[in-house]
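Below are the structure tokens for one structure; questions will follow.
So, chain A:
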Amino acid sequence: MLVGLLIIVPLIAALLVFFTKGNASRNLALGLSVVEFIISVAVLCQFKHNPDSNNLLLNCSWVESLGIHFAVSIDALSMLMVLLTTFLVPLIILSSFNTSYEKPNSFYGLILLMQMALVGVFTANDGFLFYVFWELALIPIYFICLLWGGENRGRITFKFFVYTLFGSLFMLVGLIYLYNHTGFDTGIKSWAVTDLYQAGKSMNLSQQSFVFWCIFLAFGIKMPIFPLHTWQPDTYVNAPTQGTMLLSGIMLKMGTFGLIKWLLPMAPLALEKWGGIAIGLSVFGIFYASCIAIVQKDYKRLIAYSSIAHVGLIAAGILSCNQQGIQGGVMQMLGHGVNVVGLFLIADILMRHTGTREMEKLGGIRNMNGNFAVLFLVVMLGSVALPLTNGFVGEFLLINGIYQYGPWIAGFAGLTVILGAVYMLRSYQAIMLGERKDSAIAFGSLAKSDKWVLYIICFVIIAFGVYPKPLNDLAEEGTKAILTYIK
Partner candidate 1 sequence: MLGLTITQWLFGILSFMAIMFALMVVFTRNPVNSVLYLVLTFFCIAGHYLLLNAQFLAVVHIVVYAGAIMVLFLFIIMLMNLNADTEPRKHIATRAIAGVVGGVLLFVMVGALKGAEQLQMVQGGASQIGLVKNLGKVLFSEFLFPFEIASILLLAALVGAIMIGKRDTNINSKETINN
Partner candidate 2 sequence: MLNGIPINYYIMLSAVLFIIGVIGVMARRNAIIIFMCIELMLNAVNLLLVAFSTLHNDASGQVFVFFIMAVAAAEVAVGLAILSMVYRNFKTIDIDLLSRLKN
Partner candidate 3 sequence: MKGLFIISALGILAMLAEIFKFKKLLYPIVLIGILGAYATNFMEWGGENNISIPMFNNMIHFNDMSLAFSGIILVTAFFWFILANDYFEQDHVTDHFALVLFALVGALMLTSFRNMTTLFLGIEILSIPMYVLAASRKRDLASNEAGFKYLIMGSFASGFLLFGIALIYGATGSFDLMAIRSYVGHANGDLPAFFYAGILMILVAMCFKVSAAPFHFWAPDVYEGSPTVITALMSTIVKTAAFAAFIQLFIVVFGKASESWSMILAVIIALSLVISNITAATQQSVKRMLAYSSISHAAFMLMAILANSRSFDSFNAIIYYSLAYSIGSIASFTVVYNVSKAKGNTNIEAFNGLGKRNPFMAACMVIAMLSLAGIPITAGFFAKYFVFSIMIGTSFKWLIILAILTSAVGVYYYFKVIIAMYFKQDESQEEVKMETSHVLLLAITTLFTIALGLVPKYVIEIFG
């Protein structure tokens, strides 16, 4: 039942917020999202205490005749993802306190709606439900970007929408195709994820390949993987900061999570045949995106490309389909989720304080606000995966996993260790160090809310870098579960 709450609460919250006005709505939104976080913690305790209690699954018929159920449940993986979501959303809302959006009620309402859909995606246990939530998540973010985005948002957000929708329609076909193969033994068709796994296993290579590419297309666009990524930088840059955070911090994880739960076990044969190509694309994407990040001028755009690089590594690790790879992927999802939110917040702070994100114009901020410099430094170190930050565990396991797939690929993927340092340090130096280039730019002390968000993020970065065990154990358990399905 608790899991039901997880989905219902944000929905109700969204409706409530929608009928408020002005600051009330943002405070209410913050409060309710915190409530949601508390609930998810409760779920965590329940899960720790008794993983297979009825509180953690909800399964009621939706369209019986088509075997569609409203089936959601909590397992180790979804637990982690839900925690990530419910932890980030309050921060994201808090981070918006220094920007005044018009029609705040709809803004925060949409964010909470988005949260509902995301939690749904991560907990769904029924293929059809998964797809519905998947699409549902797209609509609020589309409107967030369209209504509160940058100047030529119309074209860009639209491109983003069509691109992702296009992918997910193929996923729908792939899933329907699987669904059509369910019940080969019982004769009863069903959308339950385990039945889909069975159906996938029962297929021959060519059928599996069809399913594999259909579904991979959707995830590849969502993450995004190398040739399918071009919607992403423009969208990230044009979206309002909170939208960008949602996109990069959580929504991106839909794709990687999807890979783990909704692709690997469905098409093992196809994975053996085509996995190489997919991994190749992801790994090349790392190098490619890092290189582009190096020459970016706009800091936000730089982060966007760095995010492509990170997700490439994650995808490659997951597709290498071994314990370390997948587990590392999960850990890195969590780490990247937190870090990238921090980075985008920093970009936003820069924008708000100095009015520009152009790195040539900035510089010497460290002497104006050392405090900020330190926080920035910590977040940056987190995202270059320095040991004892949350980025490291994931990255180590990922490269480890990829190595088991192919040493040379791993070496190539490892370039992220170097290139990541290159563009991150370059940008940090350009923005914070040296003498200030433009005397007009002044940088006062941080606003309270920003400061707190950064404090929390930095704390998490260090804490889970030093002692990742709590998360890591869950990730290990979840990965083992998935691998048993695949084997």
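These made the cut because all candidates are chains of the complex that A comes from, given by their letters.
The definition used in the following text is that contacts are C-beta pairs under 8 Å (C-beta built on N, C-alpha and C of every residue); 3 or more make two chains touch, one makes a residue touch a chain; residues count from 1.
Because the structure is predicted, anything quoted here is derived from the model rather than measured.
Q: Tell me which of 1, 2 or 3 touches chain A in this complex.
A: None of the others touch chain A; the one that does is 3.
Q: Taking the touch rule as given, give the residues of chain A at its contact with candidate 3 in the complex, in rising order.
A: Counting only chain A, the residues touching candidate 3 are 62-66, 131-132, 135-136, 138-139, 143, 146-147, 153-154, 158, 161-162, 165-166, 169-170, 172-173, 176-177, 179-180.
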